[in-house]
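== subunit A ==
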Amino acid sequence: MNSLLKLDQLQTHIGQYHILQGIQFEAIEGEVSVLLGRNGAGKTTTLKTIIGLTPASHGKVMFEGQEITKRKTYDIANLGIGYVPEDQGIFKGLTVEENMKVAIRKETDEVCEKQAYILELFPDLKKFWKKAGGHLSGGQKQMLSMARAFVNDSKLLLIDEPSKGLAPIVVEKVMEAITEMKKKTTIILVEQNFIMASRIGDTYTLIDDGKTVHSGSMAELIGDEELKRKYLGIG
Partner candidate 1 sequence: MEPIIRTENLSIQFGGHRAVDGVNFKMQAKHFKSIIGPNGAGKTTFFNLLSGELKPTEGEIFLRGKSLASDSSIERTRKGLGRSFQITNVFPNLTVLENVRLAVQSREKVRFNFIKHYLQYKAITNEAVEKLEQVLLGNKVNAVASQLSHGEKRKLEIAMLLALNTEILLLDEPTAGMSLEEVPTILEVIRSIKEQGDKTILLIEHKMDMILDLSDSIMVLFNGKLLADGTPSEIMDNETVQNAYLGGLYDEQLIKT
Partner candidate 2 sequence: NDKKTSESSSEKDEKEGGTIKVGVLASLTGALESYGKQTKQGFELGLDYATDGKREVAGKKIEVVWEDTETKPEVAVQKATKLLEDDGVDFLVGSSSSGDTLAVLPLAEEYEKIMIVEPAVADSITGAEFNPFIFRTARNSSQDAYAAAAAIAKKGTKIATFAPDYSFGRDGIKAFKAAAEKLGAEVVLEEYADPAATDFTSNLQKIMKAKPDYLFVVWAGTNSPWNQIADLKLNEKGIKISTGAPDIVALQLMKPLVGMEGFSVYYHTLPKNGVNDWLVEEHKKRFNNEVPDLFTPGGFSSAVAIVEALKKSEGNADGNTLIPLMEGMSFDTPKGTMTFRKEDHQALQPMYSIKLEEQKGVDYPVPVLIRELTPDETAPPIQNKK
């Protein structure tokens, strides 16, 4: 039960806006932690703060016991943290192949194997290997973005709404991929698809208005109709 990543009273300003106003969160090694919350709650900003894109103004981000709050994004990424942004972050002018190439840090055998696996899982990517990223369909972009994060060895993966825009059957594949990754990687997941979240999540953290309002194990949440209705509008 090692804590891999810890957010301590995290606050983030973007320009003059106070977006995160106190995020308290811990990711346990080997688990999938799910961030939940309504639109504009600050889920994406939390992930961006971890990876260093919107640096924290107060509080700490601890990764493997060291503080990484003030580090540069590429430094943080090179510690072994991957990020799948909500807008997929595909390089539009580069082909699928080139997108993968830019992402791969070192072309080891293992990486090649992983690449083969993920292409097997998302055959569309293989099919459109030479197509410009900007011309992919919405779902294909999502797949590519996942694939890019998947091929590298990451200790921690931040995934922002992977199921968005995917056909139900592909959502299953994404879940499969995440389950596969989970073997070696700790994952923080932002997900609106509650079925998916509840199936693969170990713990959850609820964010509202830039603050952590609740957290606990996923099993608890599934059982707690009251909480679900109050914060997630389901049940």
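We take it that a contact is a pair of C-beta atoms (placed from the backbone, for glycine too) under 8 Å apart; a residue touches a chain by one contact, two chains touch by 3 or more; residues count from 1.
Selection criteria: all candidates are chains of the complex that A comes from, given by their letters.
Since the structure is predicted, the reported quantities are computational estimates derived from the model, not experimental observations.
K.L.:
Sticking to the defined contact criterion, which numbered candidate from 1 or 2 is in contact with subunit A in this complex?
P.N.:
It is candidate 1 that touches subunit A.
K.L.:
For the complex, which residues does subunit A have touching candidate 1?
P.N.:
14, 17, 37-41, 44, 86-87, 124, 128, 131, 135-140, 142-143, 161, 164-172, 175, 192, 194-196, 231-234
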